[in-house]
Every structure is written in C-alpha cells, then in structure tokens.
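Only a single protein chain was left out; the remaining protein chains are all shown in position.
Now for chain A:
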Amino acid sequence: MFDDTRLLDLTDLLREEFFTTLYIVGLTLLVGGLLGLALGLALSTTRRGGLLANRPVFVVLNLLVNFFRPIPFVIFIGAVQPFARVVVGTGIGEKAIIFAMTLAATFGISRIVEQNLVSVDPGVIEAARSMGAGRLRIVLTVLLPEALGPLILGYTFVVVAIIDMSAIAGAIGAGGLGAFALQYGWRQFDTVVTWTTVLIIVALVQIAQFAGNGLARKVMRR
C-alpha cells in the first residue's frame, strides 16, 4: 500500500489545506466565540433571577437557540445558504462555510457559556451588588472571571466540534483537511493519504485539548 500512495506528490497541497483548516477553524472560533459569549451572557443574565432579568428577551433568545442548535450541520449549511449570500456575498466556498460554521458555533457556544455562567454562585453576585457595583461591572469583573476556568474548558470542547464541522467544508466547495482527505484519500483509495490527514487532525485536536486544559488548570489553580 505504501508503493502506490501519492502522498509525496501531495505534500504542498496538504500543507496548503492544513492552513486553510487552521484559518477556517480559527476565524470561526474567534467570531463564533465572541458572538456565542455575547449570546450566552444574554441568555444567562436575562433569565428569571438574573442580573438583567427580562422574560420576553429571554424567551425569544431561548427559542432562537433551541430552534437552530439541533439542526445537523450538513443540513444547516444548506439552510443558511440564502443568509450567507446576503451577509458574505456568496453561498459557496470558504466564506460561506465560515459563515455557516460561525453561526452554528455561536448557538452551540452560547449554551456552554450560559451553563457556566448560571453556575456561578449567586451569593458572590449578591455580595458585589451589596458593595454598590453596577451590572456591567459585575458581568465583566465578577461573573466572567469567576466562570473563566470552566469557560476555557467549554471552548476547548468546542474546538474539537468545530474541526469536525470543517471536514464537511468540501460539500460546498471549500477546502481544508477534511475535503482533502475525502478527495485524495478516500475517493482515490489512498489509505496513506487518508490516515496522514487523520493523524494531522488528531494532532491538531490534541494540541488544542492540551493547551485548553493547561490554561484552565492555570486559571483554576489546580
């Protein structure tokens, strides 16, 4: 099987696709992370008893997230294609996949953020209020720092899911390691290419996991 692999001819392409994946995943993580953080903050603070308790806002946001989050990503890509055309100007390629992934990541991350923020001890929030702190200050200097450790672990978990999503990029004509493995590995019956790509993806996930765990440990001091 090592005789008829085209791996060596493909190394340049592989390197290129590797960086494409990094780019797609990185951008999704950045934009989706920020939007997810904002949405998660909104969800956790507007719920009953929250700092900005507001039932109508909570109900709408909650419904929105519940509606989009369970859609399988392959279908999700197609479903949001019309929006992609409006927002990023195209329904196919790298931009479109980043758009779809960012949207999906936003919904997913928002739940993780929400879960971690509502589990912050309400007593600590109450103490901050008793000292006369305003809401924005409490969110930024109490709520987020208190939940930082679990939030980092949550993001780490999301990284894996996003790398997973990026593999489907080929479906709408975007590149990346997933598309590469499918096209040059699986379809060409080139097991070596498939497995090389797999190993690169595994390594990527491991590095992310390792970095995330380390950072979380540092933040949580254990």
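What to note about this one:
The working rule: a contact is a pair of C-beta atoms (placed from the backbone, for glycine too) under 8 Å apart; a residue touches a chain by one contact, two chains touch by 3 or more; residues count from 1.
The rule is short, and it goes like this: contacts and distances are computed from a predicted model.
The listed options are "ABC transporter domain-containing protein", "Cysteine desulfurase", "Putative DNA modification/repair radical SAM protein" or "D-methionine transport system ATP-binding protein", and the UniProt record of the chain not shown names that protein "D-methionine transport system ATP-binding protein". Interface note: of A:Leu34, A:Val74 or A:Ala127, the residue touching the hidden chain in the full complex is A:Ala127. Interface residues of chain A with the unshown chain, by the touch rule above, are 121, 123-124, 126-134, 137, 141-142, 145-146, 148, 219, 221.
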